[in-house]
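The block underneath contains the structure these notes are about, expressed in C-alpha cells.
Note that this complex is displayed minus one protein chain, with the remaining chains in position.
In order of appearance the chains are A and B, and numbering begins at 1 in each one.
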Amino acid sequence: MTDQVSPGAPVAPKLASRHGSGSGEVLLSVRNLEAVFETGDGIVHAVDGITFDVHRGEIFAIVGESGSGKSVSAMTVMGLLPTIKVRSGEILWKGENLLDFDENRMRRIRGGEIAMIFQDPLTALNPVHTVGRQVAEMARIHDGLSKKDAMKRAIETLDLVGIPEPAKRAAMHPHEFSGGMRQRAMIAMAIMCKPDLLIADEPTTALDVTVQAQVLEVLVDIKDEIDSGIVLITHDLGVVAGLADQMMVMYAGNQVEFGTVDEIFYETAHPYTEGLLNSIPDLVGDHSKPLIPIKGSPPSLINRPSGCAFHPRCSYARVPGVCSEQEPKLRDEGQGHMSACHFTSVDWKPQ
Amino acid sequence: MTAYIIRRVLIIIPTIFCAISFLFFIFYVLPGDPATLIAGGADRNPNPIQIQQINDRYGLDDPILTQFANYWKAVLQFDLGTSFQRNQSVNDILKDRAPNSIRLGVWAFTIEVIVGISIGLFSAIRRYSLADKLTTIFTAVASAIPVFVSGYILQYFFAVVPEKYGWPEWMQLRTSGISAPRTDESWFLFFIPSGPAQWRYLVLPAIALAGVSTALAARMMRGSMLEVLGADYMRTAKAKGLNERQVISRHGLRNAMLPVVTLLGLDLGTVVGAAVLTETVFNWPGLGSAIAEAVGDRDLPVVLGLTLAVVVVYAVVNLAVDVSYAWFDPRVRLGGGEDA
Partner (left out) sequence: MSNLDTEVVVNSPESTVATSLWADAWKQFKRNKLALVGLGFIVFVLLTAVFADLIAPYSITDRDVGRSREGPSGDHWFGTDIIGRDLFSRVVYGARVSMKIGLAATSIALVVGVIFGALAGYIGKFVESAIMRFIDVFLAIPYIILAIAIATVFGKSENSVIIVLGFTGWLGVARIVRASFLQLKKQEFVEAAQALGFGRVRIMFRHILPNALQPIIVYGTIAIGSTILSEAALSFLGVGPQDPTPAWGLMVSQGRSDLANAPHLLFFPGLAIALTVTAFVFVGDGLRDALDPKLKDR
C-alpha cells in the first residue's frame, strides 16, 4: 500500500480477440460510446463511454442492475431510440460506423444483419397477428419471399427452435403459447434471415427458472447453427457464468469491468463486481456465510455522484480526494482485463 | 361462437320485454285520461259519448293487465297497434319513418368512422405538433357542443346567410331544405341521394348528427393509438426492419382501433334509432322525432311500437359489435373467461 496514490494511467483499451471461441472475425466494435437523453428534469447520462468488441461465434455478456444502461446501449446500437443523443464514440459494424448510416441502411441492418430478442415475449409480440405471420414477416421484408415461401421458412425455423407441431402453432396467436414457447418463437423470428449478430435483452428474465435453461440452450445451439455472435444482456450472473465467453459489467452508465468470464469471476478487479458476486446466494457453499448486499441504491443518472460513480456505495472508498473527486478510467489489470477503479485489486482487496 | 350468440339472444328477449313493459306501465301513471286527450283535450269539453266510443275502440276501459296482455298478444303477431292521434297503424308509421332514420344514420356513421379515425390517427402520429394541439382543443369543443346548437349554427351559416345574401344556388343549403325528401324515387340504392337537390337536404343534418361522435371517436382513437405507439411490439416491429409507415399500418392500427370500433359500433344503434335532437332541429321525419312527439301526445301505441323497433335494432347492433370484436382481437374468447 502506498501513501500517495496514483491512479493507474489511462489506457486506450486494447481488446484483442484472444479468448473463448471468439476466434472469429470482429463483427461489432463499440468505441467510447457516450449517449444521453435530454429531459425536462435534466440530462440523463445513460451511456457513458463504453468500449467492447463482439466476435463471430462468441457470446458476449453485458451485466448490470436495472438502470445501468445495458439495454439502452444495445438499443442505441440498433438505433431503436429516437430520442437518444449520441454525444461521442463509434459503433462499427463490420468496419462501418452505424452512426453514419441513414435510416434506409439501418432498416436493412435491423433484422437482416443484427437481430434483437426482447425481454417479455408476451408484450413484444403483436397480440392480434398469428405467430407464424410475425415470424414470416422477417423473410418477406428482408429476403422478399412470397407469403407462402416465407411461411414455409417460418415453420421450418419454428421447428428448429424446438417448437412442437410448428405448422399448427404458426396459426396460433401469442397468448396461446406458454412463456417458454413464446421466447422460442421470438428467437425463431430473430434468426429467420440468418443475422450475423443476435442481441438478447434479458431473454430469460420473464420466464420460470426451469424454462430459462431450455431457452438459453436454444440460444446457444442456434448460435452454432447459424454461426453468429450473441450479445447477452442480463442482471443474472448465474446465466452468464455458464454461457458467456467475454463479459462486461456496467454501473450507472459506465463500464466498470471488462474481461473473460473467468477473469471477472475469479480475479475480480472492481469493487462493484465483487459486491454483485457476494450478493448471490451460494447454494452449495458455506451456509453460515452471510449475504452481503451492496448498501444504498443506484444513483440518479441525472445527478451523478462526483468522481467515481460507485464511490458512495463502495466499501473500499477510503482515500479522500480520489474516489470522490476523480473519475476513474479503464485500467488494464493484465492481459486485457480492464477495470474502472482507481486502485488495482491488489490495493483495494482486504488481505 | 354460435352458442354465445344464442345465449345472448335468449337473454336479450326478456330484457326487451321488461324495457317495453316498463314504458307501458309508467304511461299509466301519467295524469290525464288518454281518451280525453285523444278527443282533443280536456279544455275542449269532449262529448262523453265520444269518450266512451274512444274507450271502446282502443280498449282503454279494460283493466291495465288486460290491456297489457292484449298488447303483447298483438305484438307477437307483428301488429304494433294503431296510433291514438292519427288514423294510422303503427306498422305504417314505422315503415314511413324508419328509412329516413336509416339513411341519415348511415351517413352520419360513415362520417364518424372515416373522419373520426383519420383525425385521431393523424394527431397521434404527429404528436406535439401544432396540428395535434389544435386538434385536441377542437375535438374537445366539438364533443361538448350539443347538436341543437351546432345544428342551428350550420343552418345559419350554410342556409340562412346564403339565402339572405343571395349566394349562388349551388352553394346554398337552403332553409326550406331542412326537411327530408319524401319520395322513395329520390334515393339511389336506398342510401344515395339521386341528385344535388337531395344532397342539400342531407348534408347538414348528417354533419350535425355525426359531430359529437366524430369528436369522441377522434379523441379515443388518439388515446388508443398513443398507447399502442408505446407498446413493446411496436419496438419489435421496428427492430425487425420495418419502416414507420409499415410499423403503424401493419402492427399499430388494428390494435389501436379495438376500443374505437366498439364505441362507434354502439353509436350506430343510437344514430339510427335515437337521433331525436337532430331530427327535431332539421325537421327530419325519422323515428326519433316520431317517438318524441308521440310521448308528448300520449300516443302510447306509437311510443311503444317505435321504441320496440329501436330497442331491437339497438340490441342486434350491440350483439354484432360484440361478436365482431372477437374477430378484431383474438385474445377475446366469447363466452369464456379471459386469459389471466
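The working rule: a contact is a pair of C-beta atoms (placed from the backbone, for glycine too) under 8 Å apart; a residue touches a chain by one contact, two chains touch by 3 or more.
All values derive from a computational prediction rather than experimental measurement.
Trainee: Which is it among B:19, B:74 or B:203 that touches the chain not included here?
Mentor: Of these options, the touching residue for the absent chain is B:19.
Trainee: Just the residue numbers, please: which parts of chain B touch the chain that's not shown?
Mentor: Output for chain B: 12, 15-16, 18-19, 22-23, 26-27, 29-31, 136-137, 140-141, 143-146, 148-149, 152-153, 155-156, 160, 164, 175, 223, 227, 269-270, 273-274, 276-277, 280, 288, 291-292, 295-296, 303, 307, 310-311, 314-315.
Note that in this section only the chains that are shown with their structure count from here on.
Trainee: In whole angstrom, what separates the CA-based centres of chain A and chain B?
Mentor: Measuring from centre to centre gives 56 Å for this pair.
Trainee: If you look only at chain A, which of its residues touch chain B in the complex?
Mentor: Residues in contact with chain B: 78, 80, 103, 107-112, 115-116, 118, 120, 123-129, 137-138, 141-142, 173, 175, 189.
Trainee: Provide the residue numbers of chain B that touch chain A in the complex, in ascending order.
Mentor: Touch list, chain B to chain A: 231-233, 235-243, 246, 250-251, 254-255, 328-331, 339.
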